[in-house]
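Mind having a look at this structure? Questions to follow.
Only one protein chain is missing; all other protein chains are in place.
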Amino acid sequence: MMFDRPARRKYFSHGMTILTGLSIVAIMVPLAAVVYQCVVLGGSVFNLDLFIKGLPYPCTPRQGVTCQQGGLAVPIVGTLELIALAALYSVPIGIGAAIFAVEYAGERASARIIGMVADVLAGVPSIVAGAFVYALIIIYDPTIVFSTFSGSIALSVLMVPIVTRTCEEALRTVPNSVREAALALGISRWKTTLRIVLVSALPGIVTGVLLAVARAAGEAAPLLLTLGDGCAHPLQGVTQEGCALPLWIFYGATSPYQNWINLAWGAALLLLLLILVLSIASRLTLDRMARRMRGE
Amino acid sequence: MSPDNPFPPPTSQTLRRVSKWGDRFFLVLVLLATAAVVAVMVALVAVLVYGSREAIESLGLSFLYTRTWNPTGNVYGIVPFAVGTLLTSAIALLIAVPLGLGAAIFLTQQAPGWLRAPVAQLIELLAAIPSIIYGFWGLIVLVPLMRYDVEPLLSKYLGWTGWFGGNPIGLDVLTASLVLSVMAIPTVTAISRDSIAAVPRSQKEAALSIGATDWEVTRRAVLPYARSGIIAGIVLGLGRALGETMAVTLVIGNRNAIPTSLFSQGQTIASLIANDFFEVANPTEVPALLEAGLILLVITLVINIGARLTLARFQAGRGVGAE
Partner (left out) sequence: MELSTETPKMEVQNLTAYYGESAAIQNINLTFPERRATAIIGPSGCGKSTLIRCLNRLHETAPKARVEGSVFLDGEDLYGIDATAVRRRVGMVFQKPNPFATMSIYNNVSAPLRFNGRPSREEMDAAVLRSLQQSALWDEVKDRVDAAATSLSGGQQQRLCIARALAANPEVLLMDEPCSALDPIATAKIEELIAQLKNNYTVVIVTHNMQQAARVADYTAFLYLGKLVEFGPTEQLFERPQEKLTESYITGRFG
């Protein structure tokens, strides 16, 4: 086949190039469509009220009835609470496991196993994480099964593998000369690891945390099973039902009320912007790390 | 030593005594963190087994072959949802693999250097968009599009295949599959890209030197070498599709029955759990739902571990042959 009809083969090759290029275009279409929709529909409610007002009474505009736009203050605060708690558990655990894998296990099999466990955990469906936390907490205290606390644990299950993996990679990029320089000065091992190596790898670690936060901020499925619906009662305690942005989008999207649907688009746009900002921030810190490693 | 020594001898300083306890305590903390990560992995399975024990005991194996899900009658079977899950994932892959692999090929072989990084980042952005937003968009934009424009056409021209029976309302297995494919593509693309990039230049150059066209180089020299990595990427994309919840829940129609056509409303395991959990009428349903979750977990674990091991072997292998 390789040695006949060179012209036809060439045209075929060009054709395949076009086809593969079209794949890229085809992939960009849903991306553009989703972003466009969020911007257009979400933009109409994107004003200051969106951030400071509470949720509106559900209603659909009709003869003689105007609906309030309302705002997302409650879900926003709820999401911030959830992420803060989830980060509180997942970041130390993730960094600790990464430190063990790189600094103590090094090249041994246990390091690769930890990495493998992290990768596999990253592939666990988020709804299963929610079901797991539900089943776990119901053993200990059924009254707090639907709560902000519960939701934060579910989110941390999703965050831990991301933090572990990215932290591990960041630590591995720190050259051994740094560790040797510190050890040779008589600095104890734990201080070398914590105050010199970790500090050196900090941009990479921050990137990992930002990525994990971006993932957790957008997850609705695990919260469906653990958060309950506390959107009507803002700022309750951590053991009470809570509210979150992505979960609220689900409620708003499936509701028959036009003002809630509009607000849900606003929330979708807000989430997109949040994730965009976190993405850019993580890329910037990664660049800073690369520059620092080159000694600039 | 010499009288005009400019440097006075070092003075003693107060340095803290070296204690082993700092190192020991730190090691304990770090070990605990590591144990926690491993424990989560183990606990996932263990806790779900415990939570679903009532269902496992009372239903036994019938859970795996019963075709109905009826809480009021205490009849629980995973078949409709397993079918729904597999069907939507299969169709999603059917779309995602050519597109994702095509994109990966274009990015690594053809695309000019300045185009690669931005496009790759855009594709990663696709992966970063939350599932709920895809679901919302699917519900408001894609569903009407399918219902009024695409599906009538499909019914008209391809109805003879038997796959497109029934009245299309847009909320169906097909739409769900489309949304899933969008979410699987970035995984397939990213891993395929890495696998193709790992192919040593010598392979490409050898093919080029005997007069192969670009496409022939890709097809005959590059892809076979990268094959196991690409397959691992596809399997990981499958794993992602199997577990997707919010996007699917909003567009699949939520009917607890085996879909008979692509226009049928259906339900995946993930969407079943999402839909039924919050409004559980009969308390016996909860253990059954947890058992469904356990099954989903086991399936995705097996797929993920298999794919990761294959990928690890592929990456180790390339180290041997690469230059």
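Points to keep in mind about this one:
Order of writing sets the chain letters: A and B. Residues in each chain are counted from 1.
As a working rule, contacts are C-beta pairs under 8 Å (C-beta built on N, C-alpha and C of every residue); 3 or more make two chains touch, one makes a residue touch a chain.
Model, not experiment: these values are computed from the prediction.
Across the entire complex, the residue among A:79, A:126, A:200 or A:259 in touch with the chain not shown is A:200.
The hidden chain makes contact, of the residues A:64, A:142 or A:186, with A:186. Against the chain not shown here, chain A presents residues 106-108, 177-189, 191, 195-196, 199-200, 292-293, 295-296. The set of chain B residues touching the chain not shown comprises 1-2, 5-16, 18, 20.
One rule holds in what follows: only the chains that are shown with their structure count from here on.
Distance between chain A and chain B, defined via averaged C-alpha coordinates, is recorded as 15 Å. Considering their complex, residues 2, 6, 9-10, 12-13, 16-17, 19-24, 26-28, 30-31, 33-34, 37-38, 41, 92-97, 99-101, 103-104, 112, 114, 116-121, 123-129, 131-132, 134-136, 138-139, 157, 160-161, 164, 186, 188-191, 193-194, 214, 217-221, 224-225, 246, 249-250, 253-254, 261, 264-265, 268, 271-272, 275-276, 279 of chain A touch chain B.
Contacts from chain B toward chain A in the complex involve residues 18, 22-23, 25-27, 29-34, 36-38, 40-41, 43-44, 47-48, 50-52, 98-103, 105-107, 109-110, 119, 122-123, 125-126, 128-137, 139-141, 182, 185, 189, 210-216, 218, 236, 239-240, 242-246, 250, 270, 273-274, 277-278, 289-290, 293, 296-297, 300-301, 303-305, 308, 312.
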